[in-house]
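My questions will all concern the structure given below.
Every protein chain of the complex appears in place save one, which is left out.
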Amino acid sequence: MLRVEEQQPVEFSSALIARFDEIVKRYPEGKQKSALLPVLHETQAELGWLSTSAMDKVAEYLDILPIEVYEVASFYTMYFLKPQGKYVLEVCRTGPCCLVGAERIMKHIEDRLGVKEGEVTEDGLFSWRGVECLAACGYGPVLQIGPEYTFYENLNEQSVDQLIEDLRRK
Amino acid sequence: MSDKVKVTIDGITVEVAPGTTILNAARQIGGDIVPPAMCYYSKLQGSGGKCRTCIVKVSKGSEKDPRPMPKLVASCRTTVMDGMEVLNITSPEVIEARNGVVEILLINHPLDCPVCDQAGECDLQNLGYEHGLQKTRYEFERRTFERIDIGDKIQLHMNRCILCYRCVFTADQITNKRVHGILNRGDHSEISTYIHTAIDNDFSGNVIDVCPVGALTDKTFRFKNRVWFTKPIDAHRDCPTCSGKVTLWYKGEDVLRVTARKDIYGEVEEFICNTCRFDKKKTSDWVIEHPTHISDASVISSNHYETLKPLPVIQNNPVLQEANRKELEKTVKF
Partner (left out) sequence: MARKLLLEHINVPGINTFDVYREKGGYRAVEKALKTLSPDEVVEEVKKSGLRGRGGAGFPTGMKWSFLAKPEGVPRYLVCNADESEPGTFKDRFLMTHIPHALIEGMIVSSYALGANTSYIYVRGEMMPQIRILERAIAEAKSAGFLGQNILGTGYNLELYVQPGGGAYICGEETALLESLEGKRGNPRIKPPFPAIAGLYGCPTVVNNVESIAATVPIINDGGEEYAKIGIGRSTGTKLISASGNLVRPGVYEIELGLSVEEFIYSDEYCGGIANGKRLKATVAGGSSVPILPANLTLKLASGEPRLMSYESLSEGGFATGTMLGSGGFIAFDEDQCIVRNTWNFARFYHHESCGQCSPCREGTGWMEKVLHRIEYGHGKMSDIDLLVDVSRKIEGNTICPLGDAAAWPVASAIRHFRDEFEWHVKEPVKCLDTNYGLANYAEPIAKAEVTTGN
């Protein structure tokens, strides 16, 4: 349960609202609630995470109750209800990837970044977490990085180091 | 009677309107063959199907298609077909599965009945008494949540919740703006408002009545008394907001709490407003009708038990007689 005072007001850019308008057109009249998942993705891509006030704005835009947005945002794992690092490394931790070393990769990332699962590095650049099957079992171990969910396949220690290095320099 | 369909439950045949669920058909028969329901609530649209305590076996699908259903079904959400045959308490398979559901409902339940206001009128307590194991096989730490107040009159004790969704349906269907809901997923799911807001609505108090367990309790009654020491009396008042038909719970001269009137399946007959529930606690506020009808299975005494004899259908049926042996012995004793 959050306290009200944690909310910081947000404003949506007109470009973001324009994207919302595009999305809502996909559904029949009066079914604009269907846009909730894509609209939350767009919001998160813009703001990095979903604060209460961002979700309230979404509710207002879609003309639904705020609790309906909270219910949905907390159900699905892709929505961040807390601030994250700029890059969130999401490593698949399910069976087939574990057969080819996903647990080793997660340990390596933990050591390399020096933060535990779910925590953010001091420079605010990285956080990481294990996620369930990413449907790329044949190319494991895999990880993805939002908001575009770029995929990195057949990972090993060296390629993970390289990836982190590249992201730091970006 | 051509527009009625015939269904047989535990050997007792009843004719019901098409579209009736097995559970409601069983309620028309009454007695011990009625499956227990923890999440279904006839007054709340869309409720049911979740807790799985009301599961039954359909041994014959219908007259047209007599094949049995492959799995046990939730009787609250399965409609009867003409000629359907259903087994509830006469099927060991159903009893075993129901025991399993009860065990599963209890593994994360705090079992804090000694300090729970719902004790004595708790559906889960009754269910645990009838179907529970004597000892838990769950050896892990139980799930815990912080206790929170939603509004100044209602307390949410999420540890006890069985996620029946009734309070969510109530807020959706009885009040005009829902502010609480189900957050998170799986066994982390919780009833919450997410942000710290109070439920503020004339009918919000009804979530207390629909809650089958002690998750939502009346703060004005909290720790005042055990329900079995209170005497329920039906009363009414001329209320501008609701029907004003309530049950007053007396201890001596004092009204300790006010609830909606409940039928024999624990469902409220008519939802009441918060003014009646929380603010009218003097006898002079009410027109007293009579002591509330209380089943003899209840620990609550209203000093006049009415249903000592088992139903006629049970007296005529050897299978049911065996299933109800304890009850029958009680009758003989009295």
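When the chains are written out, they are named A and B in that same order, and each has its own residue count from 1.
Here, a residue touches a chain if its C-beta (ideal position, glycine included) is under 8 Å from a C-beta of that chain, and two chains touch if they have at least 3 such contacts.
From a predicted model like this one, the values you see are computed outputs, not experimental measurements.
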(message) Looking at the full complex, which residue from A:10, A:98, A:115 or A:167 touches the chain that isn't shown here?
(response) A:98
(message) One chain isn't shown here. Among B:28, B:42, B:59 or B:189, which residue touches it?
(response) B:189
(message) Which candidate, B:7, B:51, B:213 or B:276, sits in contact with the chain we can't see?
(response) B:51
(message) Could you pull out which residues of chain A are in touch with the chain that's been left out?
(response) 26, 28, 31, 33-38, 40-41, 62, 64, 68, 71-72, 75-79, 93-96, 98-100, 131-140, 144, 146-151
(request) Provide the residue numbers of chain B that touch the chain removed from this figure. (result) 48-52, 55, 71-72, 74, 77, 79, 97, 100-101, 103-105, 107-108, 137-138, 140, 162-163, 182, 184-189
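The working rule: only the chains that are shown with their structure count from here on.
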(request) Can you check how far apart chain A and chain B are, centre to centre, with Cα atoms defining each centre and the answer in Å? (result) 41
(request) In the complex, go through chain B and note every residue touching chain A. (result) 146, 148, 177-185, 192-197
(message) With touch defined as at the start, can you tell me which chain A residues reach chain B in the complex?
(response) 1-4, 7, 52, 65-68, 70-71, 74-76
